[in-house]
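There's a structure below that I have some questions on.
The complex appears here minus one protein chain, its other protein chains still in place.
Up next is subunit A:
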Amino acid sequence: MIKKFLYSQKVAPYVFVLPFIFVFIFFWVYPLGSSFSMSFQKIQLGQEASWIGFSNYEKLMGDGVFLKAVTNSAVYMVLTLAVLIPFPMLFAVLINNKFMWGRDFFKSSFFFPALTSVVVAGTIFRLMFGEMEGSLINSVLGWFGIGPVKFLKGQVTGFVALVSLATWRWTGVNMLYFLAGLKNIPDEYYEAASMDGASSFQKLTRITMPLLKPTTIYVLTISIYAGLAMFIESMMLWNGNNSPKNIGLTIVGYLYRQGIEKNNLGYAAAVGIVLLAITMIINLAQLAFSGMFKKED
């Protein structure tokens, strides 16, 4: 009887998607809900929790360190978007050109950095941006008579190191996304445009860029996510969650500091909810603005 029920065509689909339902409820809905309720409480591991209404959020609004973390994450996100969308797109268009030699070799080389873990990549970059005269970046600056610079002690130079690390790791990956998008543009469009006497620049702005839009939106969405959720990169560059004057502190870094390091779980949960709100607002606005919802079937 039970076997017949489970084997029917009506029940089978639910059996197939059951693992997802289970993981979704147990590891997403429940934690998200408890994160939300935790944010209205004062909680420390090993102690009784108490409800305190909106106090955590009120405190957050006046918390200078939190605002610093939000600013850092936002600036990091904007800078990575500014670098990691136009350049990979341009490189993809260039490498896709029929005049390109050694395409496969370059594609692979650009991708290599993505194979490294953040721990390894972060260690390498911390040492490259070291403050000694002989460190890689400083020795290069030395050729031009500049330096040595204490990169990880200053706000601007610290961000140069952070954004370099992101650029190094993700340029190749984003380039691959754009290359995959380019593959879907039929050659006929370019041939027709050539017949009409369009210049290369016109072909780029009138054909390539509009038709790459779905790919661009995808890359934008994942880059916003990655930018706002960045933490380990900063932790590796500054060898811990403490940078001088919090120049490298991010939202997740602050969540980690309050929740794990200071056992201030309720307050940290509020940080998480604010991060969730920021991510959702930016992503939904971005998707609405680019007309993604209209086209969805």
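A few points about this structure:
Here is the rule we go by: a contact is a pair of C-beta atoms (placed from the backbone, for glycine too) under 8 Å apart; a residue touches a chain by one contact, two chains touch by 3 or more; residues count from 1.
Heads up, the rule we're going with is that contacts and distances are computed from a predicted model.
The chain not displayed here is annotated in its UniProt record as "Carbohydrate ABC transporter permease", chosen from "Phosphoribosylformylglycinamidine synthase subunit PurS", "HprK-related kinase A", "Carbohydrate ABC transporter permease" or "Alkylation response protein AidB-like acyl-CoA dehydrogenase". Remark: the omitted chain is touched by one listed residue; of A:N72, A:T171 or A:S243 this is A:T171. Of the residues in subunit A, those that touch the hidden partner chain are 7, 9-10, 12-17, 19-24, 27-28, 30-32, 34-35, 38, 45, 91, 94-95, 97, 99-102, 105-121, 123-125, 127-128, 130, 132, 134-136, 138-139, 168, 171-173, 176-177, 179-181, 183-184, 214-215, 218-219, 221, 225, 228-229, 231-232, 236, 239-240, 252, 255-256, 259-260, 265, 268-269, 272-273, 275-276, 279-280, 283.
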